[in-house]
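Excluded from the complex is one protein chain; the other protein chains are retained at their positions.
Now for chain A:
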Amino acid sequence: MIKAILIFNNHGKPRLIRFYQYFAEDMQQQIIRETFHLVSKRDDNVCNFLEGGSLIGGSDYKLIYRHYATLYFVFCVDSSESELGILDLIQVFVETLDKCFENVCELDLIFHMDKVHYILQEVVMGGMVLETNMNEIVAQVDVQNRMEKSEGGLSAAPARAVSAVKNMNLPEIPRNINIGDINIKVPSLSPF
């Protein structure tokens, strides 16, 4: 079982949190802080597994994470999950994001947290791995997005126009920061 999925940036700012077990909001923030503290001090060339998150689970649980450019993707899993499998799953998830957002970067996650959630929902459900085939995930996400579009989306056209105007008033529009080498080679893991 996966107990939690956390995405935060190099400064520990949460970009997506998904707990599969209930924690109150302040506890969630504490967990994020602790996890960030544990993960951020590790070099990039050490292993991706980590024990000792004291807030979630206990000895049976491990943190498995990957670091892409400015973002950490952390999965907290128990011993029923294969460590290398989860690493691969993170890769699949990130590659899916890359496909859905076309060259994903941190800003995509910041402004479209809901969409990232919808993608994640097709990968992991209730703490269990739902689908590992990227094409299948992308296909399902696409169909649902098309449905949304056909319904006119959340904000209909006029609202969007207004929001465009509002955009222009912004002192600075953050520039895209590319995650860069998203296709990090997964060593010695044949694609599932």
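Keep this in mind: a contact is a pair of C-beta atoms (placed from the backbone, for glycine too) under 8 Å apart; a residue touches a chain by one contact, two chains touch by 3 or more; residues count from 1.
One rule holds for everything that comes next: contacts and distances are computed from a predicted model.
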Protein name (UniProt record) of the chain left out of view, among "AP-3 complex subunit delta", "Transcription initiation factor TFIID subunit 11", "6-phosphofructo-2-kinase/fructose-2,6-bisphosphatase 4-like" or "Kv channel-interacting protein 4": "AP-3 complex subunit delta"
Full-complex contact with the absent chain, from A:M1, A:A69 or A:V138: A:M1
Residue among A:N10, A:S40, A:N103 or A:N133 touching the omitted chain: A:N133
Chain A residues touching the omitted chain (full complex): 1, 14, 16-18, 20, 22, 24-26, 28-29, 43, 45-52, 80, 82-85, 87-88, 110-114, 117-118, 121, 125-133, 136, 140, 143-144, 147-148, 151-156, 158-159, 162-163, 166-167, 170-171, 174, 187-190, 192
